[in-house]
Every structure is written in C-alpha cells, then in structure tokens.
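Shown below is the structure under consideration.
Missing here is one protein chain; the remaining ones are kept as they sit in the complex.
And then chain A:
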C-alpha cells in the first residue's frame, strides 16, 4: 500500500528535489554542461521516475499523476513554455512500463531501458521545439552535440545513483510506518 509506506514521503520529495537539482546543477556546472559545441541536459527527474518504477517493490506508486505534476512544474517554472514536459514525463513512465514487460529486471536491462527513455525523451523534445520554432539546429548536429553528451551525462548519473537509490527504496518499502 502506497499510502501506508514511507514512500508516501520519500517519493514526492525525491521527485521535486530532482526537478530542482536539474536546474541548480545546470546553473552551477554550466561551464561543463554548456561548453560549446556540446550541451548536456540534466534529466534527474526521468532517472527518479524510472528507478522508482524499478524499485517500487510491489507498492504501486501513482507514477503517472506525479509525472504530470512534475511536468507541469517543469513547464511553468523552468522552461516557461507550456505543454511539453507535462505530456512527455507520463509518456516516459508508460514507455518504461511497456519495455519492462519484455525484460527480466537486472542492472543491465534497467540501464538499457533508461537509455531508450532518454533517447526518446531528448528526441521528442528536440522535434517538438523545432516544430514550434524554438530551435533551428539540424538533426545531425542534434545527434552529435546534444543527444550524445546528454546520454553520457545521464548514464553517469544512472551508474552513480543506481545503488544509493536502490538502498533508499529498500529502506522505504520494507519497514512500514503504521
């Protein structure tokens, strides 16, 4: 039961801390993230959502509503352009669910699913923004200078944070507060 577990607090707090950390880290490490011609987008929110799905341990977290909430906040506060993240975050959760059916859970399959999630997320993001006219970068440049560094960064996040978050979730899911 989600309502009775510690996850009730751990999951939403973690989600919004990740959302704000994305912005703060991009600000603090801007010389590293946005060094020309490369630009990396930090996607800790997606990492948190995907890992929450992997580690929820039978407790069904209402991931989609929370993903929509995080998306609305990201749209309004961080990017200022409405309509993208509020749809894309829940889609990524759904995609993770869909893919997870086909694989046995292990570190390697999890990282592969996360890899696909980031590729889809970044590509849809690029496609939507170029349709609306926010960016005019060519597809080849996008692949080389935006997608590749973004993937590198987020896979490093994944490898570094996989075990700490798993430990956090096993603590939050096993002992239950009354």
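Everything below uses one rule, namely that a residue touches a chain if its C-beta (ideal position, glycine included) is under 8 Å from a C-beta of that chain, and two chains touch if they have at least 3 such contacts; residues count from 1.
As a convention for this text, contacts and distances are computed from a predicted model.
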{"item": "Hidden chain of the complex, named as in its UniProt record, picked from \"Acyl-CoA dehydrogenase\", \"Cell shape-determining protein MreC\", \"Flagellar hook-associated protein 3\" or \"NADH-quinone oxidoreductase subunit N\"", "value": "\"Cell shape-determining protein MreC\""}
{"item": "Per the touch definition above, residue among A:58, A:80 or A:164 touching the missing chain", "value": "A:80"}
{"item": "Selected residue (touches chain absent from view) among A:128, A:155 or A:168", "value": "A:128"}
{"item": "Where the missing chain touches chain A, by residue", "value": "16-17, 20-28, 30-31, 33-37, 39-43, 73, 76-84, 87, 125-126, 128-129, 131-137, 142, 145-146, 150"}
